[in-house]
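Only one protein chain is missing; all other protein chains are in place.
What follows is chain A.
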Amino acid sequence: MTSSRSAWVFAWLLLAPAIIYVLIIVAWPLVETFRLSFTDASLRKTVNYVGWRNYEKIFNETFLTVITRTFIWTFFSVLLKMVIGMCGAVMLNAAVPGRNLFRILTMPPWIVPMAIGIFMWGWMYNGQFGMISGLLQRFGIVDGPVAFLAYGGSAFWATIITDVWIGVPMVTIYFLAAMQAIPKDLYEAAWTDGASRWTRFRRITLPLMAPAIITMSMLSLIATFNSFDIIWILTQGGPSGQTTTMIIDTYQVAIGSKKYGEGAARAVVICLFLSLFCLAYFRVTRRLHTMDKA
């Protein structure tokens, strides 16, 4: 009994630094944000509790539009990352000459500092000096400069494309690793039975990669939902708010307008959505783990 108790104490002692760290770095700011969301905190030195007023205030038509836009932005960004990442993994897994070189070439978007990559895309989208507009004009597709960040629709897709460019390498490498773990004899048996390349992919690769696809989708969903840098650097949420997602809106209110209480309420809503995603992620991974064991 004494021995098991001392083992228990020892275990807690080992865990204590990590627990204290998490409490200070994660739990306390979360609790503080939650508390702030019920106040009118701003630049004023006095802070009053205002109950649910901040939440009532944010759930107006504009914020609901922002929520919807955030989900659409996230959906397309994650979908494209998964599809392109899968295609990339298949190509990199194929026995083609120079495969290692292609693997290296996949990495730059991931290696280049994110801000630099985003500025680079900003220049490419530029109507006057940008490469894309220049090429379109040269090939006669358009008859004048096209500023991709000038219009709501094109700016929205431009930010998605940049996010996909940055996110694809990680997805590709993750999928490639999962693909390489699939036993080769399965493919050999299928090939012997006359299965086509597409059938082998559909019947062997995809089912066996399902856990990796689901896990990556969930992780990508969480990261993309909170993506700030890309939109902020490219458009600052404009034009006319057409690329304003929840995280941009929260920053504008909390840091831009210094309405810390209202900003905190928005942050809590984001936190709730992310918690739901995390919950789904844990449930899915647990189910996959159970299936693996079975």
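Before moving on, here are some points about what is shown:
The working rule: a contact is a pair of C-beta atoms (placed from the backbone, for glycine too) under 8 Å apart; a residue touches a chain by one contact, two chains touch by 3 or more; residues count from 1.
One rule holds for everything that comes next: contacts and distances are computed from a predicted model.
Missing chain, UniProt protein name: "Extracellular solute-binding protein", from among "Na+/H+ antiporter subunit G", "Extracellular solute-binding protein", "3-oxoacyl-ACP synthase" or "Sarcosine oxidase subunit delta".
Checked against the hidden chain, the listed residues A:Val90, A:Ile132 or A:Ala147 yield one contact partner: A:Ala147.
The chain not displayed touches chain A at residues 42-45, 125-129, 144-152, 155, 235-241, 252, 255-260.
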